[in-house]
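Have a look at this one.
Rest of the complex left out; these chains stay put.
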Amino acid sequence: MKAAKLGHIHPTAIVSDRVTIFNNVTIGANTIIYDNVKIRDNVFIGPNSIIGEPLVGYYRDPNYVNPELVIGSNAIIRPGAFIYAGSTMGEDFQCGTNVTIREGTEIGRNCSVGTLCDIEGHCRMGDYVRLHSNVHIAQKTVLGNYVWIYPYTVFTNDMNPPSNDLVGATVEDFVVISTNVVVMAGVRIGKDALVSAMSFVRSDVPPESVVAGNPAKRVAHIRYMRSKDTGERLYPWRMRFDGRMPWESIGYHEWMKQQNAQGK
Amino acid sequence: MKAAKLGHIHPTAIVSDRVTIFNNVTIGANTIIYDNVKIRDNVFIGPNSIIGEPLVGYYRDPNYVNPELVIGSNAIIRPGAFIYAGSTMGEDFQCGTNVTIREGTEIGRNCSVGTLCDIEGHCRMGDYVRLHSNVHIAQKTVLGNYVWIYPYTVFTNDMNPPSNDLVGATVEDFVVISTNVVVMAGVRIGKDALVSAMSFVRSDVPPESVVAGNPAKRVAHIRYMRSKDTGERLYPWRMRFDGRMPWESIGYHEWMKQQNAQGK
């Protein structure tokens, strides 16, 4: 017996009959799909996963209804995922093994969530966001488009712990946050900014700035960051990097021209 | 087929016949319960979990006996848990997805352990302790009551790594330890203290002090911490916060009066 036959639901999978499954969907062995999950075309869900995990009301309220979870077309959800009910993942979503995504998470198109990420729910992520392994997204965090976040970076949301006044951080488009950074509740990180590894971001980061340290301080404008090897300007990174981006193979400028011509 | 019918053991669960199961216990699909697990009333154990995971002797010793694991009444154990044999969880325990709890862990009442926490065993936790996601509790750590610990905080226990002289840290009642803190082996953090995010706690923290930095230094008395919005005193937090605490809805002072009147 195979663990997952592409385009099929494995006989050991446990799928609620209140699920909407579109065409060419694969569901791996031992995977559980709870009520009110909608799975669009060409989605692959690996084995040993939990999709539509019920919220806390399920345990005590006999009238509990699981909120809808929508998984966009072409998603690849690797094994061992824990995806709660009540979220939306846009098309072309991908994740590594062993991710947790809680309720109220709105994820745009072409996003990728790495191994062991923990998205705590009630948060938003734009399009083409890349979370590397083991990123922690606190509730109420808002990430823009084309944002990169590296391992062991943690977003927080409680200025006076413990409290019930949760305030998320906001990250604007094209921001890069490196490894093992803590981002304070309520902070705004401006467009194109670069946060160095092991920084503690306690106040707003202006657009196009490089910050570093504990507490994080502005150390440069991003245009001063140059390659040690070639001397080329490194940021904004969209001018030199196109891997799996919408401007892949044509470059950002050409793509923008096309977008503008199409009135987008 | 459902993944878990409340009050029932799922037919795909694998439950040793040397297990004691009280009333109204739910055991989810694909969950494995090893020998000598005792599960009290109204416990919910989610799918795809391992409960009573055997210790190392199991692999090589034919006479190995699994030590007892006790799960207190009303526990909610979310899916993907790895709970080793030889521990005790008090009543009203809750955990997020994908936790690991190793042998020799003694957990009090009303504790909550977040997603991806790793409790390394041979440690103690009082009552009403809250571990947020991804907290690492080293062996021999001792946590008091009403302690809050935030994501990516790590307790250590080896002053001279590698060695066999493991010494845990001690955390007194009502302490708050924020995100991404490292606590050195053997350190004591005094009652009501507040440890700021990204601190490295290398020496004892006096009660009621705020510490920050690497190495962590005393920056204030907790009574000087005030809300930016309202100016109210923030700490000790028990005077202003009661969520899921025993003084919920009556306040700490009133609750203490009642406790004293009852001679507690």
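Remarks
To keep things simple, chains are lettered A and B as they appear, and every chain counts its residues starting from 1.
Everything that follows uses one rule, which is that a contact is a pair of C-beta atoms (placed from the backbone, for glycine too) under 8 Å apart; a residue touches a chain by one contact, two chains touch by 3 or more.
Just so it is clear, the structure is predicted and the values come from calculations on it, not from any experiment.
The full homomeric assembly consists of 3 copies of the same chain, 2 of which are present in the displayed coordinates.
Assume only the chains that are shown with their structure count from here on.
Here the CA centre of subunit A is 28 Å from the CA centre of subunit B.
Listing the residues of subunit B that touch subunit A in their complex gives 1-3, 6, 12, 29-30, 44, 46-48, 76, 78-80, 96-98, 115-116, 130, 133-134, 148, 150-152, 176, 178-180, 197-198, 213-214, 225, 227-228, 234, 237, 240-241, 243.
Only residues 12, 14, 16, 30, 32, 34, 48, 50, 53, 59, 80, 82, 98, 100, 116, 118, 120, 136, 152, 154, 156, 158-164, 180, 182, 184, 200, 214 of subunit A touch subunit B when the two sit together in their complex.
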